[in-house]
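The complex is shown incomplete by one protein chain, all other protein chains being positioned as in the whole.
And now, subunit A:
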C-alpha cells in the first residue's frame, strides 16, 4: 500500500473492487488507476504490438496504456481507461491483450521479434501467396495484436439523448473554465459548463498551489456552490464535449451511470447536442513525455501525473515509502513534481534535467545537463541509467516522472477545419485563427496555463463572448494564484540506438519514425498510416507532437512546416450505443400503422414494412400452410366476389385555390384543369429530367378543390415537390396544399360484388353505373351519417371503389364492410394479392416506376400532353430518351411450370447473354391464379411489336434461364369491361 496523507478521496468509506480476479479496496474519489497504484499494482496492461508490460502514464483521458475491460458479461466494456474509470463498490476489471497471466504474457514473444514488426511491417511482409492474406495472415495478425474484445452480447442498458441551447458553453471546468462560467453566470447568461471529470476543478485539483492562500479545492467548492444555485447555469460533470460541428453545435456525452455498478432505472449515458451562441474552450493541456531508451516500463509516467496521483489521489506509484522516485524534465514545471513529492515525504532520487543551466527550486539532487538513457525492470521500473558528460550511471529507481512540456488541448478548436499554429516561444501548437465560429480558447489550451493566467483568461474570454451577444459582464474578483512562466525548450527525445517509445499505445518508437523517413513516408499523413502513430483509442494525445518534432528533425524542416494531421471528432471514444440515441429494435425508427391495423392484427394478418408503414401482407386462414395459398385465395375472391384492402398509406394531398387546376396541369404530365367536378383522372408525374417518378389519381371534388393521391413511397416526395413548385416556381398561382394522408382511412372495395356491398352502407347514394360511373368521385355519408368520400377507381381491373372516412372510423368501417359482405364472399386482401391483381391487369407500380423509365415505356406516352407545358415534359422529348424503344410487355413462360423471376434480363434466343445483347429486364412477377401460371411484366426493346415472340429470361445470379412468350401486359380483361361494368 502506498497511500499517503491528504488527497481528495473520502477515506471514511471503503470500496471493494477486483482486478484480474483479485480483490482490492479504494475510496470514493479514486479512479481505478489511482486505487490500483495505491494497492501497489502498477502493471495494468500489455501493449498493442509487442505485448510490453504497461502501466498508466497519465492521470487523465489521454492515457494510452492503462486500458482495461470494465465489468463483465454483456456489460463488459473493453478499452476503458483506468485513469478515468471512477471507482465504485463492486467494480470488476480485467487487463487485455495477453495470453496467459498478465505478468507472463506468452505473446510477449512479439517483443523479441520486434525487428520484423517495424513500421509498415504488414505492408511489406505476408505478401505471398496473395490468397493467404485475407484468410490466414490478416486474421493471425489481428489475433496477435490488438486491444480489448467486445462481449458479442447485446447492450442491456438504455441510452438517452437531449438538446441544450445556451448563450455560452464552457468546455472544461478547470481554472479558466470556472472563471469563464462564473463571469457569464453572474451576467445572467444561459450557461452550460461541461467537464469530463466527475468533479469540477480540472488541474486545480491536482496541484498543491494555494488560491488566495487556501486550498484550491475550497475555491472550486465555493464557485460550484454559487453556480449550482443559479437557475441560468447547467453543470454537466462526467460529460465529454467530443466534437465541434457547424453553427455552434457541439456533441457531448454525459456518463450518467458509468460510475454505478449497474444503471438501475437510470440511463447509462446521454448524448447531448448543445447549440451554443458562443463557447469558451478551456480544455487545458496534456503533458508530453520525452522518448528515451526503454521508456515504457510501468512506473514511468508523466511528471504532472505523478504529482496528480500524489496531490489528488494520495498515492505514489511505488511499492513503499522507501522506494526511490526521480523526475526527468526539460522544463521548470517538472521541478514542481519534485517539490510536491518532497512535501509528501517521498524518497526523491533527484531531478534529471538536460538543460546545462537547469535551475533548482528546492532541496533535492539536481542532475543538470543529464539525460535518462536507459531503464531496467521486468514488470516495473527498478533502475535508470543517467548519462551526464558521457558518463553513464545506473541508479536504483522505482518510479520516474517525465516532462517534456505541455501541449495545449487544441482538438476542439481544430475540429471544424481550424488549424493549430506553432508557437515558437512555447514550443507547442496553439489554436489558430479561423477556428470554429464563436469559440474562444482560454487558459492552458490557449498556451496561457499558469493558474493566474488561466483564471484571468477564462473570465476575459467569457466577457468577450457575451459582449458579442450584447450581454455586458463584469470581471469577477479572482483569487491570488501562482503565475510561473511556462518556459519550454526544444528537447524532443534522447538520442540512442535502443527503442525509445513515442506512441505507447501503438508501439511506435523513434526508430519507426526514422524508418518511415528512410522509406520516404515523410508527410505527416503518410507517417501516421505507415507507423500507425496516433491511431486507436488515445488518438496519439501524448505522442503526436513529439512524433512531428522527431520527423522534423530528420527532414531538417521546421515543425510547423511538417504540419499536423487533421483533427476530427470524437475527442475521446464514444460508444455506438449512445450515438444511436437509445432507440433500438422495433423502436429504432417510428412505425406508421394503418387505421385498420388492430383489426388486421386480430385477423392474424402477416405484416410487411413499406417504408415506415406496416401493411397487412396477407391474411392466412386455418389450413393454409403456405403464403401462396392465402394470396391466391384473396386474389380469386376479388376477381369473383369482393375484397377489402386498406389503402390509407397512399399519399393524399388536398389542393385548393382558384388556380388549383392550372397548378396541377403543370405538375402532372397530363391535363387536370379540364377534369370535370365529380370525376377522377389517372395522372403521371415526371421528374425535371423527363423520367417518370410517380403516378396516381387526381379527383376534382369542387371547382377549386382537388384531391391528389400518390404512391405510398412517394407521398412525402410528391408533397415536397408540389410545395416547392407552389412557393418557388409559380408563386403567382393561387393554390394552397396540405397533406391529408393520415386524416382519412381509405379502403379499397374491389370485385364484381363491390357495388352491392357498398350499397349496404351508403346513406341513400345512387351507385348505379349511370349515376356513378367508372372514375367518378363524390362526398357522401355512410353508415348513418358519417361524412365520407367515394372514388370509383380500380387497381385490380375489377369493378372497384375506394371509400374514405375520418381515420378514427377506419377500424369500424372495415368491421362493418366485413359484416355486411359476409353473404357476398367478402375477403380482406393484403399487399401481396394487391400486387398479383395489378400485375394481372398490367398496371405499373414502383417496380416499373424505378426512376429510369418513361411514360412511353409503360405505354402511356400519350399522357405527356403536347398542348401544355409541365414539369419534365420538354426533357421527356429529348434526343436519346424519346427514342427509347423498350416497352412494357407481359411475359408468360412457354413451359407453364416454369417461373418468371423478377430482375432477370431479357435476351433473344441464340445471342450472347451479356450487356451488349441485353434487351430489357423483368420488373414484376407473380403466380397468377387467373392465368394459372407464373406471369411477369418487363421492359423489352421494341416490345410493342414483338407480341408472340419467345425470348429468354436469364438470371445469371441463380444460374437459371427460362423461355418466355411476349404477350400484352393485360392478362385480365384487356378491354376494361369489368371495371366499367
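What we mean here is this: a residue touches a chain if its C-beta (ideal position, glycine included) is under 8 Å from a C-beta of that chain, and two chains touch if they have at least 3 such contacts; residues count from 1.
Definition applied: contacts and distances are computed from a predicted model.
Chemist: For the chain not present in this complex, what protein name does its UniProt entry give, out of "3-isopropylmalate dehydratase large subunit", "Sarcosine oxidase subunit gamma", "Sulfur carrier protein ThiS" or "ABC-type quaternary amine transporter"?
Modeler: Result for the unshown chain: "Sarcosine oxidase subunit gamma".
Chemist: Looking at the full complex, which residue from A:451, A:594 or A:630 touches the chain that isn't shown here?
Modeler: Touching the chain that is not displayed is residue A:594.
Chemist: Looking at A:11, A:124, A:165 or A:518, which residue reaches the missing chain?
Modeler: Only one listed residue reaches the unshown chain, and that is A:165.
Chemist: So one chain is hidden, and I want to know which residue out of A:89, A:218 or A:583 touches that hidden chain in the complete assembly.
Modeler: The single option touching the absent chain is A:583.
Chemist: Using the document's definition of touch, tell me which of A:807, A:826, A:844 or A:900 contacts the absent chain.
Modeler: Touching the chain that is not displayed is residue A:807.
Chemist: Please identify which residue in A:75, A:98, A:259 or A:273 touches the non-displayed chain.
Modeler: A:273
Chemist: Kindly note down the residues of subunit A that lie in touch with the hidden chain.
Modeler: 158, 160-165, 265-267, 273, 275, 583, 587, 589-595, 597-598, 612-613, 648, 654, 656-658, 734, 736, 738-745, 781-787, 805-813, 816
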